[in-house]
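Only one protein chain is missing from this complex, and each of the others stays in its spot.
Labels run A and B following the written order; every chain starts at residue 1.
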Amino acid sequence: MTDEQTNETLLEVDAISLSFGGVHALVDVSFDIRKGEVRSIIGPNGAGKSSMLNVINGFYHPQEGTITYQGQARKQMRPHDAAAGGIARTFQNIALFKGMSTLDNIMTGRNTHMSKSLFWQALRIGPAQREEIENREFVEHVIDFLEIQSIRKTPVGRLPYGLQKRVELGRALAAEPTLLLLDEPMAGMNLEEKEDMSRFILETNDEFGTTIALIEHDMGVVMDISDRVVVLDYGRKIAEGTPEEVRANQDVIDAYLGVSHD
Amino acid sequence: MFYRESGQLKSSYIADQAMFPIAQDRWFVIGVLAVAFLVAPFFINEYWANAILLPFLVYALAALGLNILTGYCGQVSLGTGAFMAVGAYASFKLVGFFPELNFLIVLALSGVVTAAVGMIFGLPSLRIKGFYLAVATLAAQFFLVWMFNKVGWFYDYNLTGMITVRPIDFFGIRITGPEATPAAKYLFTLTVVAVLALSAKNIVRGRIGREWMAIRDMDIAAELIGIRPLQAKLSAFAVSSFYVGVAGALYFAVYLGSVEPVEAFDINQSFYVLFIIIIGGLGSVLGAFLGAAFIVLVPILLKNIMVGGMGFDSGMAGHVEILLMGLLIIFFLIVEPHGLARLWQIAKEKLRLWPFPH
Partner (left out) sequence: MAFDIFLLEVIISGLMTGVMYALVALGFVLIFKASGIFNFAQGVMALFAALALYDFLAEDGWFFAVFGFTLPVWLAIPATGLIMVVLAWVIERTVLRFMVKQNEIILFMATIGLAFVLEGLGDILFGSDVKPLDIGIPQGASDWLLDNFNLYIEQLEIFAAGTAAVLVVVLAIFFQRTRIGRALRAVADDHQAALSVGVSLDKIWVIVWSVSGIVALVAGIMWGSKSGVQFSLSLIALKALPVLILGGFTSVPGAIVGGLIIGVGEKLAEVYIGPMVGGAIENWFAYMLALAFLLFRPQGLFGERIIERV
């Protein structure tokens, strides 16, 4: 819902099918994500939502279909190409680097923006020192934005769940993503934490114009913050449209069996 | 009271990102280095150099190398002994080919050769993990030692199969062989180790170090945020092997003077270095030094107590030493998997609050 929102397509998945052995995780799924929008992917457990994100950022390689990102069509993504191309993500089960501090975790998000060689890093003078400082400054902005200044140097393993989720968002934001994939960012949170997280997501979308693809179970949140929704069930797309359209869709209501109107 | 960071406010990122941001730490390290460089050389003798200081420095360096790979990047290696051998034989051949070459350059090149070999044996790490990789490094261990033992070119076809260092002068001062003074050997080794240790500290807290730790903590997530696993792992193998190779070259050229591959670089050597980083602390530069000090000093202490004090014969003392080493490993892994380095850190945290415990 940003001002920059246009009808320009940022990412398009076309007829994606993915299976493991005999199990079909995704069957002929197509949809697009427009620049600047908040696009939610919803569906019951096991519907293939996480698999879809894994396909988009190259962790899973679909057997069929094409992915078009920023005008470039390909059969499959590679994780590094996705990250370098500005796709960042958070994970359903927190995937922080447990042995590292909050600051270092978020700094890893800057990885694709840093390039100085081992030699300079060993000496840590000149270019490597400057690069480290510049990126540290950016990371400090992210830390301010997420209001986690006080846990800067705490090992993330010691943080409570809600804060870990926030640090993970920080790591993704540090990459200055064009497209941000969020896999259940509010799972397991209390109301207050959910409100904070919703605010961060909307502000990210508003202020930086970051396009967001969101998987979320809390329908209230999804209806509030999404521009468009796509619904998966048993690996197939069963509906798509604005929150209101999806809410009224009979297939969706059947799939959720009443869960949709909470 | 004495160890406080309150009042030491940082006003720039440079200050906050300094190697030792807390003044007391900084002075402690400077103090240790000052004693090591300025005081110790005047008191050193054969015994101190050969029994304690040289093995301590060499093993600390090797452990630092292994810690980069295992402690920071999470890849277990059981081939450290063989990679030390690569460094040793590389330095031997290089000195043979270029007798006039400055020994620092010889050391660096030995490290580079070892890094190349390490990368070759690190290639499988992209596809295999954990124990599987440990077994792959065993292939390096057995193959390389066999090669140095069997292929005559490596030991210049001499009849004993051993390699012996030539006398080498470093800016006019003899640093190898029996004619070198203990102080010269010690100071040269100390300089190399100190420079490499500070570099390691810099690397592990920069981008590449963070990449290694990310791979260690969660390789899949690391890959998905744009870290190339192969690059990160191979760079860890390369840097680690470089350190281990330089340690091997120093071990051969400066510390022992002559070695025979099967004894000097066998799998027990690999375990020895692994134990150092377990006891010292995985993923800690300081830990490599604490662990090396521990594992060099404890056997000397035990021997003195058991042979000198209790009248054991030295064979029995050897058995007891193995037993106690094993017990110590288990003890540390159960009680403090992060080793002496963590105990040190806890002590500092206590000191920070002292005399107010809460």
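The criterion applied here is as follows: a contact is a pair of C-beta atoms (placed from the backbone, for glycine too) under 8 Å apart; a residue touches a chain by one contact, two chains touch by 3 or more.
Computed from a prediction, not measured in an experiment: that's the story for all the values here.
K.L.:
With respect to the chain omitted from the figure, which of B:L104, B:L324 or B:L351 is a touching residue?
P.N.:
B:L324
K.L.:
Looking at the full complex, which residue from B:I105, B:V151 or B:V195 touches the chain that isn't shown here?
P.N.:
Considering the complete complex, B:V151 is the one touching the chain left out.
K.L.:
If I consider the whole complex, including the chain that's not displayed, which of B:K10, B:R26, B:R127 or B:K350 touches that chain?
P.N.:
The one listed residue touching the chain not shown is B:R127.
K.L.:
Where does chain B touch the missing chain, residue by residue?
P.N.:
74, 76, 124, 127-128, 130-132, 134-136, 138-139, 142-143, 146, 150-151, 220-221, 224, 267, 271, 274, 278, 315-316, 319-330, 333-334, 337
Everything below uses one rule, namely that only the chains that are shown with their structure count from here on.
K.L.:
What is the distance, in whole Å, between the centres of chain A and chain B, each centre taken as the mean of its C-alpha atoms?
P.N.:
That pair's centroid distance is 41 Å.
K.L.:
Show me the residue ranges of chain B that touch chain A in the complex, using the header's touch definition.
P.N.:
Listed in rising order, the residues of chain B that touch chain A are 13-14, 17, 199-200, 202-203, 206-208, 210-211, 213-214, 216-218, 220-228, 235, 239, 283.
K.L.:
What residues on chain A touch chain B, complex-wise?
P.N.:
The contact residues of chain A facing chain B are 57-59, 79-80, 82-84, 88-89, 91, 95-100, 104, 107-112, 114, 116, 118, 121-124, 128-129, 131-133, 136-137, 140, 171-172, 175.
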